[in-house]
Each structure stands twice: as structure tokens, then as C-alpha cells.
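Removed from the display is one protein chain of the complex; every other protein chain stays in position.
Naming follows writing order (A and B), and every chain is counted from residue 1.
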Amino acid sequence: MTLIVKTITRLTVGLILLYGIYIVTHGHLSPGGGFAGGVIIALSFVHLMLAFGKDLALKKLSESLASFFESFGAIMFLTIALLGFIGGYFFFNFVFKGKPFNLFSAGIIPLCNIAICLKVGAGLFAVFVALVLLSSTTQKGNK
Amino acid sequence: MFELYFLLLFMILGAIIAVEMKDLLSSVVAVGAVGLGLSVAFLILKAPDLAITQLVVEILCLIILIRATIRRDIPPLERGKEVVGSIMVLLFIGGFLFFAYSALKDLPSFGHPIMRVSQNYLAEGLKKTGATNLVTSVILDFRAYDTLGEATVLFTAVVGVLVVLRRIGRKKVGEIVKEEDE
Partner (left out) sequence: MIYLMCLILFSIGIYCILVKRNLIKIIIGIGIVEYAVNLFFILLGYRAGGRAPILDEKQVVQNMVDPLPQALILTAIVIGLAVTVLIVSIAVRIYEKYGTFDITKIRRLRG
């Protein structure tokens, strides 16, 4: 990629990641939530891969680490759901609900948002890595 | 709601361009324009959660579609279109639109919904969950089981993609199989 694209990527990729984390953690106060934030975090890594090539992006987040995060997010979501049995039924909101409009309020909802963000972000990044690896071996195989 | 009609007209024109263009890259760009118009339509209809999600999902879909079509743009040989098939499809669509128009009269008019369950959610959402974003409280507290199902669907799709795009499989005669880490 050209020099302009590489410079702009170096300046903005950290800000995109930070914006994604903001949307996830404030999911219960303003619009957003786990799914949109997870896709934004995946997009920041994809941006890095499009500008610099797959080797540098895979050094930042290898495939085994992405697979670990995806499974960890799914298991965390299920564990939070099963722990609701403490209060009575599946998915019961058992954490203390603080005052509204605070960051630490609304029970299990911020924890669920973080779990879903990890799952969606890591999964979509793994899909893009698989697509890139396939086309690169196709190109090498055809030559 | 003049701007909503205008936006829908823009989306219909974009869809017609995406369907009829022969160049694959141009039709992918046109479908991207339809998706971005949909995101603005969600904003006009007072749904900011959906507008953010539709925007970023649309961008990711565009990146994956362009990645799939950019070096494989060989136009197929047009050996004469099937005229009989097209006419039958157009007749079917005409019949469908006619019956849909007479069925749409039973719906409540645009702007006055019957919110039988949502009155409950709006009145007691803050008290029962403590979250001020009522859409998040619906998807993660009142209907969290659906979110569990959606997480499962996403997981299955990712596993499916990683299985389809493997290189280790059957070996043909004379083909060199490269060992890939996944």
C-alpha cells in the first residue's frame, strides 16, 4: 500500500480500537452494545491487515489467540447465564443494580456486553484471516 | 415524512442498478450504497442502535465481498437469456405485489403502532433492570435467550467458514499440499 495509506493507518488504528471499547462498555447508557462494538474492534484489526499485509497483523493477534478469545467469550456468556440460577431462573439478573446513569449499574448487562464483544470481534477477525490465507496460497499455487 | 420517501426511492434505484450492471465491482458498490441508505433510514426512524450496527456490518460485508470478487472478474458467457423464465418470474412478482397490497390494508396505519407488550417494557424497564438504554435491556435481560441463540449462530458460521476454507483435504495426483496452520 502507498505511503499515505500507511501513515493514516498508523495514526488512526489505535483510535478506532478505543472507540470500539467505548461503545461496548457504555452499552447500557447510550446506543451501541456488544455487537456493534465487537464488529468495530474486528474492523480495526482488518484495517491494519489491509494496509500493512498479513504478517504484521498476525504478529499483533495470532490465529490461536483469536480462537482462544472467541471460545472464552462464548463460555463467559454461558457462565453468566448459568449463574443466574442463584437467584431463581436462567439468566436472572443477580448482580446488584446501582443507580441509573452510572457506569457500574444495570446488573449483568455490562458483563454480557464484554463477553459478546470478545466473541464477535475475534470470530470475524478469524474469518477474514482465513479468507486472506486462502487467496494467498491460491496465488502461490497457480504460479 | 418526505425524507423517508426520498430515501426509499434512492434505495430502490440503487437496487435496480446493482441488479442490472454487468460489472461485478460496480454492483457491489451499488449494494453498499443501498446499505448505507438503510442506515440513514434507521436514523430517521429513531433507532440509533440499529443505525450504528447496520453501518459497521455493511462495511465489513463490503470488504469481504470485494475481497472475493476483485481478482476473479471474468464475465460469464451470455448464451442468450432465458425469456420464458424471466416472464414467469415477473408474473409471479406482479401477483405477489397485488395480494400484498390488499393484505397491507389490515396493518395499523403508519405511525400508530399497537404496542401491547412494549408498554410494559417502557414503563418498567428502568426499575427492573437499571439500564437506561431500553433496547439493550430488552436484548440482554428480558429476551436474553434470543441473544444466546444468536451467539450460537455466529459461532457456527465462523466454524463453518474455517472448515470450508481449509487446504488440508483430499490430495489429487501431482498436487502439492501445503501444511497450513489455522
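Observations, loosely collected:
The rule is short, and it goes like this: a contact is a pair of C-beta atoms (placed from the backbone, for glycine too) under 8 Å apart; a residue touches a chain by one contact, two chains touch by 3 or more.
As the structure is a prediction and not an experimental result, all values here were calculated from the model.
The chain not displayed touches chain B at residues 1, 4-5, 8-9, 11-12, 15-16, 18-19, 24, 27-28, 31, 34-35, 38, 41-42, 45-50, 53-54, 57, 60-61, 64-65, 68-69, 72, 74, 76-77, 82, 85-86, 89-90, 93, 96-97, 100-101, 104, 107, 110-113, 115, 117-118, 121-122, 126, 132-135, 138-139, 143, 146-147, 150, 153-154, 156-158, 160-161, 164-165.
Residue positions on chain A in contact with the hidden chain: 30-31, 33, 35, 39, 100-101, 120, 124, 127, 130-131, 134-135, 138, in rising order.
The definition used in the following text is that only the chains that are shown with their structure count from here on.
Those residues of chain A lying in contact with chain B across their complex are 23, 27-33, 35-36, 39-40, 42-43, 46, 50, 63, 70, 74, 77-78, 81, 90-91, 93, 97-98, 100-101, 105-109, 112-113, 116, 119-120, 123-124, 126-128, 130-135, 137, 141. Across the interface of their complex, chain A is touched by residues 48-49, 51-53, 56-57, 59-60, 63-64, 67-68, 71, 126, 128-133, 135-137, 139-141, 144-145, 147-148, 151, 154-155, 158, 161-162, 165, 167, 176, 178, 180-182 of chain B.
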